[in-house]
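With one protein chain removed, the remaining protein chains of the complex are shown where they sit.
Entry: subunit A
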């Protein structure tokens, strides 16, 4: 487990005045704005709005970095169809209002050809009306609760049905049928908890109880007691954000020794690196990507991990969403080359024709195998992994397979090329047990 050098930080940390000294770097903190390319008609512009400060900085910063890595690689290899990529990159600071302002700027003033923006579902829903009104090609790259069927949005992260769909059946088989759900109290957590109920029903398991926890909460004593009282076989945790990370530390110190399945921990905020062992022991993450995913194009020599840390030697971790930003930039490249233009309606048509990436013929999808963009739903048939952390926080893959996104295609009947719409479907509309 290699850690980045901290010599600069050690130096700064040498005195209490370090905090003040750090301010000198304040003006340099604003993200770089454009890559160094000749400004001509032979360029195209990509907007990247990812959180580099604020509540989601820890998980958003790698997204911005991975986008820049993909763009630099593509530019170094001759660009897209001979066009160099310019970027419009800003830090929305985890602030949804700032997201809305910057999205308008990106579309109306910068005329971006494609936009990558936003970590949380709340952010996505805050800017989606602006995206739709302006008919802007938009990539949302976070793993999320699922259900967005929108003609201009490509939700290329895995959904709850994919993430929970791989980890929950495995845990039922390994440990038993009784589940206790804890989730963050906003749309992502609520809908994910509904998915736990749906999947529990499909796998003959039952949910003993559930608790929704405000994002600002960081004390979990009573939650831990309530879990112990319910005595489940395993816990499903969809806790989100820095405050909720305290749960894992606290359950370890309280001696709550129970397997935990999750769609949020480890892969995004690398808790297994940040927290002292054994806080994350016996945590099973259902994810499409982690830095530790053992594919050749990921951890092999000169693979994704090597290239990322060569460009960002001080970066702490390469997280799940960073990979999604990375491969979706390549998907966009493929689509533009197939369409032969950057005109957005034509590029969307090309994307809807079913773009594929994979380790065999194309190394741009480090999560493994061939992954395919489903044109009907704008979602990706991901290669999913169950990653388990042990007592020493070593992470190993215990299971992996490809899982298509079936909720939109099979259950909700989302077919965007035939029926353009801008809806978010929720499991409550289709499953009794989710109510």
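The rule is short, and it goes like this: contacts are C-beta pairs under 8 Å (C-beta built on N, C-alpha and C of every residue); 3 or more make two chains touch, one makes a residue touch a chain; residues count from 1.
Everything below uses one rule, namely that contacts and distances are computed from a predicted model.
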From "Glycerol-3-phosphate dehydrogenase subunit B", "Glutamyl-tRNA(Gln) amidotransferase subunit A", "Electron transfer flavoprotein, alpha subunit" or "Urea ABC transporter, permease protein UrtB", the hidden chain's UniProt protein name: "Urea ABC transporter, permease protein UrtB"
Selected from A:109, A:204 or A:276 as touching the chain missing from the view: A:276
Selected from A:177, A:316 or A:404 as touching the chain missing from the view: A:316
Per the touch definition above, residue among A:173, A:231 or A:392 touching the missing chain: A:231
Residue among A:134, A:246 or A:299 touching the omitted chain: A:246
Where the missing chain touches subunit A, by residue: 6, 9-10, 12-13, 16, 18-23, 25-26, 29, 53, 55, 57-58, 61, 185, 211-214, 216-223, 225-226, 228-229, 231, 242-243, 245-246, 249-250, 252-256, 269, 273-277, 279, 314, 316
